[in-house]
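Dropping the structure in here first, questions after.
Heads up, one of the protein chains got dropped from this complex, but the rest are sitting where they should.
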Amino acid sequence: MAALIELDRVTKTFTVLQKAGRLRRRRVAVRAVDGVTFSVEAGATVGYVGPNGAGKSTTVKMLIGILVPSAGRVRVDGRDPSRDRVAVARRIGVVFGQRTQLWWDLPLHDSFELLRHVYRVPAADHRARLASLVDLLDMGSFLATPVRQLSLGQRMRGEMVAALLHAPPILFLDEPTIGLDLVSKEAVRAFLAELNREQGTTVVLTTHDLVDVERLCDRLLVIDHGRVIEDGTVAAVKARYGAERTLVVDLVEPGPPLAIAGVEVVRVDGPRQWLRFRRGTHTASSLLAEVAARAPVRDVTVEEPAIEDVVRRIYATSR
Amino acid sequence: MAEPQDAAGARAAFATYRRLVAARIRADWQYRTSFLVFLAAQAVVTGADFAVIAVIFTNVDQLAGWSAVEVAFLYGASGLAFGLGDLFVSPVEFATNHIKAGTFDGFLIRPVGALWQLLGVEFAPRRLGRTLQPAGVLVVVVAVAEVDWGPASVALVPLSVACGTVIYGAIWVVTSSFAFWTVETQEIASSFTYGGNALTDYPIDVLGSWLRRIATFVVPLASVAYLPAVWLFDKPMPFGLPRLAAWTGPVVAVAAALVARGIWGLGIRHYRSTGS
Partner (left out) sequence: MRLYWEVARTTARRLATYRGATFAGIVTNTVFGFILSYVLLAVYRERPQAGGFDAIDAVTFTFVTQGMLMVVGIFGNREMADRIKTGEVAFDLCRPYDFQGWWAAVAYGRAVFYAWARGIPPFLLGALVFDVRLPASAWTWPAFVAGAALAVGVAFAWGFLLQLSAFWIIDVRGPVQLGWVTAQFAGGTFLPLVLFPDGVERLARALPFASMMQLPVEIFLGKHQGLDLLVVYATQAAWLAALVAAGRLVLARAVRRVVVHGG
């Protein structure tokens, strides 16, 4: 069965005018996206990550149909977004974190009603769906407020609803948690996770906040200089690049830093010690055994590598 | 908007437009005094154009063979058409603002034509003010003019105004489409729209023949008020055109609308291939 989203050797070249001397300008071809190939199955949650200028937004714009590729093949829900923009638009929802697509002067309620007509959603379906979304996102208190008076957190919730009112099978999000406080960020992530779980909505998320990826995505795509440099499940990527783990032991009594071969004691705080080790040299249980042999242990936890470190390492190896 | 749309899609587009306009009217009406003050100011502003004509006719009895009442007809008919075009279509000028701000993409996400959304979002009810004064002049002229008001003559007036609105609208869309290629183009639009309005206030007989040709055959401004006026006031047709040319308004309007739609579509295609 064909995947829901398919990119095959997609390339996007921009011609940029550069200053070459005082009066003349030179045309330079910039490959923002260079032969990107991947596909996304229905129901997946994909994190699309990369440094600024890597080609993330450009790729997503081509998937949405805002931008037309220079070469290659794009299929979303079986259609070519550059040719069938309107048909594809009906099947996707889009949330831009940094720009609003709601109508600035209208209260949220009016915006939603307007969207019903834009997407030709039957009245009954719309009512039911709106009620459930408003309930899920706890928005009843500010439905009548004009968008320009909303806080960022409220506005983002409004954007989510706006993107989902027509029950699209695919949801594209571009930096949805940017600028939000921690509570709001968690609310957004929880909501998206539930959406994916309950309704099978495919979620494609571009973000700089790697905690979003960690909490929400089962797949990670890393792009740099227009090329996909890493594509796999989050766990697999972490395993490949996140070679170091940390064993946090709570000893019964405080003591000097434990001396174990191949292990670095990163920090000591009373009875607690942070022991960093590499996957190859130890497993968590083998290390625990060695610790227990040296001092009685009351409690232990294992810290996995932070996804930031993982991705940073990926960027570093690709340059 | 030049993308293939079925009938239901067109209905969705218009429903969207209607609701956006209604929202703007409601919002503006909340600030009633400011709205009405602005309407009055607009009426005065357009009155200045008429005052110029009035002053001219304190110096002369006729302008290139046209009397004051006849020129007033040109002013009223073209002014009303321009005012209606301004009310409904001039919001397209904001395309360049949205492109610069990055919000134009927001229109392209939706399964509705970008042009309809733009016209709805930037609809400004206060622009109605530009129609009041020319409409008043037109009504007075129709009342006092020495014209044989048979059914044909009576029909010609609203027909010309309607077609003129479409023609001006087409000019607005075409000149605003330049924003897809270069961003600093708002003023070019003005030279064609406001310039066009200034031109149609007067009989094209006053213009040099080169400009007269352009105004008749290239940018069909003569179809807005001049050709119908020639028919109504029994003046000689320019360029030896048949008298029926006064009734070509609808044909010209449709052609202009198609050209506008085509160029706008080209613009959107260019925007989608080069990004913002």
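A few points about this structure:
To keep things simple, chains are lettered A and B as they appear, and every chain counts its residues starting from 1.
Here is the rule we go by: a contact is a pair of C-beta atoms (placed from the backbone, for glycine too) under 8 Å apart; a residue touches a chain by one contact, two chains touch by 3 or more.
Every value quoted in this text rests on a predicted model; they were computed, and no experiment measured them.
Every shown chain that the unseen chain touches in the whole complex is listed here: B. When the missing chain is restored to the complex, the residue among B:23, B:63 or B:171 that touches it is B:63.
Screening B:140, B:188 or B:237 against the full complex identifies B:188 as the residue touching the chain left out. Taking the complete complex into account, B:40 is the one of B:40, B:101, B:154 or B:258 that touches the chain left out.
Where chain B meets the missing chain, the touching residues are 31, 34, 37-38, 40-41, 44-45, 48-49, 51-52, 55-56, 58-64, 182-188, 190-192, 194-195, 198-199, 202, 205-208, 211.
The rule is simple: only the chains that are shown with their structure count from here on.
Computed centre separation for the pair chain A/chain B is 47 angstrom, with centres defined by C-alpha atoms.
Chain contact summary for the complex, chain B toward chain A: residues 3-5, 8-9, 12, 15-16, 19-20, 23-24, 27, 102-103, 105-106, 108-112, 121, 269, 272-275. Residues 14-15, 58, 61, 64-68, 82, 85-87, 89-90, 94, 96, 99-101, 103, 105-106, 110, 113-114, 117-120 of chain A touch chain B in their complex.
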